[in-house]
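Partial complex: the chains shown occupy the same locations as in the complete assembly.
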């Protein structure tokens, strides 16, 4: 009860903060038919800037981190990524009107990770004064890649059963393809540069100070896109919308629980637990869809992109982040 | 003086661009041209102006290749239609054009 009241307060408080406000503002103006468009080149540059910032900070902090501290959270990330897809594979295709491939691809996308949601959570935590290990955001690929790979493997198995033909799904190309995508490339390059070089001067003068402002623009874009793609969602079974509402929170809570174990086992900070929950809660926007389109051609993109962009991402940001934050208050007495 | 040649045009999702190009090259084309666009067909409409939040895999590309040999052009069209357009969006069509510098289009 108290927790619920705290969540309500946190949620209303976040509504006032730029992150959520710009997201909802974007949805609002799109709903009102605004023609405001942030150019694609700007969008792509913002995503690069955010991921480079996250990578650099992570790399600079990993220098001083105990490898042992990272191991368990990384393992949890992998486990959660796989669990989400297994769960989705089990549930979605059972729902009436849901094609097996569509269900698998959607589960894969919800297991994968969104850079924008992650960056939003970082800014919220910073504003709330909640600290976290800078390497936690860098766990992103540990959840993202296993989720996408597993979904593609499930789709391959399904197709084999259908066609009888035996065609092995090769895993390494999928992993390599993910790592080479623009999002993970930027993150990992930032990580490397942070780890092995001294990027402090550009980090402090450029990547870090622009982070919050660029994120507000990105939130606006995500809000506009969320509304714009609702139309696509309308063309597929309603179960996708329901899944997109519920799944981010279930996934986040699952990760929050496992993260809490890591808190007690190896001292993962409360902020780290919250971020782990957000990573799980998020669903991939940039990198996931093209990977899935290429690897599971039989799946209808309207189903998985619609549910992810239109409902999943707003839920993860607008409801998920305040929820895990207030859970953090409650569980860790933040 | 001009010579007859066949242009094969494919409008499709960018995600299969590389595969289309491979088919064109295998058929012996000496080149191809790619234009980026947007479009509407049986599937969702994509516009080129909005930011590519879901990646550019869903953009529409128009790929044109002129082949000196009509049979090769037909082969490209058939192969694209039969192997790629089963799951991916797209259309393919042929046109007769008159080329200059004939040798340019034979390999």
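As written, the chain order gives the labels A and B, with residue 1 at the start of each chain.
One rule holds in what follows: a contact is a pair of C-beta atoms (placed from the backbone, for glycine too) under 8 Å apart; a residue touches a chain by one contact, two chains touch by 3 or more.
Only a predicted model underlies this, so the values are computations on that prediction, with no experimental measurement involved.
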Whole assembly, copy number of each distinct chain: A x3, B x3
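What we mean here is this: only the chains that are shown with their structure count from here on.
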CA centroid of chain A to CA centroid of chain B, Å: 35
Chain A-touching residues of chain B, taken from the complex the two chains share: 13, 15, 43-44, 49-58, 86-88
In the complex with chain B, residue positions of chain A that touch it: 37-40, 42-44, 221-222, 225, 228, 232, 235, 285-287, 289-290, 293-294, 297-298, 301-302, 305, 309
